[in-house]
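A protein chain is absent from this complex, but the other protein chains hold their places.
After this line comes subunit A, so read on.
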Amino acid sequence: MIEIKNLHKSYKMGKNSLHVLKGINFSVEEGELVAIMGSSGSGKSTLLNILGMLDELDEGTYTLDGVPIKNLNETKAAQYRNKFLGFIFQSFNLINYKSAAENVALPLYYQRVGRKERQEKALKYLEQVGLKQWATHLPSELSGGQKQRVAIARAMAAEPKVLLADEPTGALDSKTSYEVMDLIQKINDQGNTILVVTHEEDIAHMCKRIVHLKDGVIVEDKKVEQVRAEQYV
């Protein structure tokens, strides 16, 4: 599903150049649930941004579902993001003046799906995350865990190839974190490919594979026995 070879990325800070990713080789099969771990400054967010086409790579190749991702203009990148990727952010990033259902329907709007179908699909995914009765509520009327679940429904709505979650539990307490992880595991059970960036060990062990990043290189890449989040909920 994801194929990365010899990936380099550096940021120019004035005269100095900061080499963030120093030759990453990494691939993800369909249906995997991968945790990317590392301390701050290890380059894990940069890697996720490149995977999410939110940032460009300097060197190396990136293939997503057989499509080479390089030299994309803004419009093309937007179309690929819409088609291939679903994002889940630490700070939820819901649009605050839109209701839960409208937020979920937004990626479908950019896919030019008809209005009626959008509403139906939005409700369907809200139901999957257990928030159907909250469909008409604004994000400000929801709790943190509910907001993240709306965000997950939104990421799912476009039916992407890969879900990218950047610290999805970073702003949540343990109990809510496990609820969100439970949801992510269930989505993965349905065969969806998911990448989770985290620095929390327990969250990482709820995935099936852990990739450790340190100073811009992968230091460890291992399969783990998945801990089900269900038992803590």
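One rule holds for everything that comes next: contacts are C-beta pairs under 8 Å (C-beta built on N, C-alpha and C of every residue); 3 or more make two chains touch, one makes a residue touch a chain; residues count from 1.
To be clear about the criterion, contacts and distances are computed from a predicted model.
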* Leaving aside the chains on screen, match the unshown one to its UniProt name from "NADH-quinone oxidoreductase subunit D", "Tryptophan synthase beta chain", "Cytochrome c oxidase subunit 1" or "ABC transporter permease". => "ABC transporter permease"
* Asked: Any idea which of A:Pro107, A:Pro168 or A:Gly216 touches the chain not displayed?
  -> A:Pro107
* Asked: Considering the whole complex, which of A:Lys9, A:Lys44, A:Arg81 or A:Lys147 touches the chain not shown?
  -> A:Arg81
* **Touch with the omitted chain, as defined above, among A:Met1, A:Leu54, A:Ala171 or A:Val227** => A:Leu54
* Absent-chain interface as seen on subunit A, which is shown -> 49, 52, 54-55, 74-75, 78-79, 81-83, 87, 89, 93-95, 97-98, 102, 106-107, 109-111, 115, 154, 158
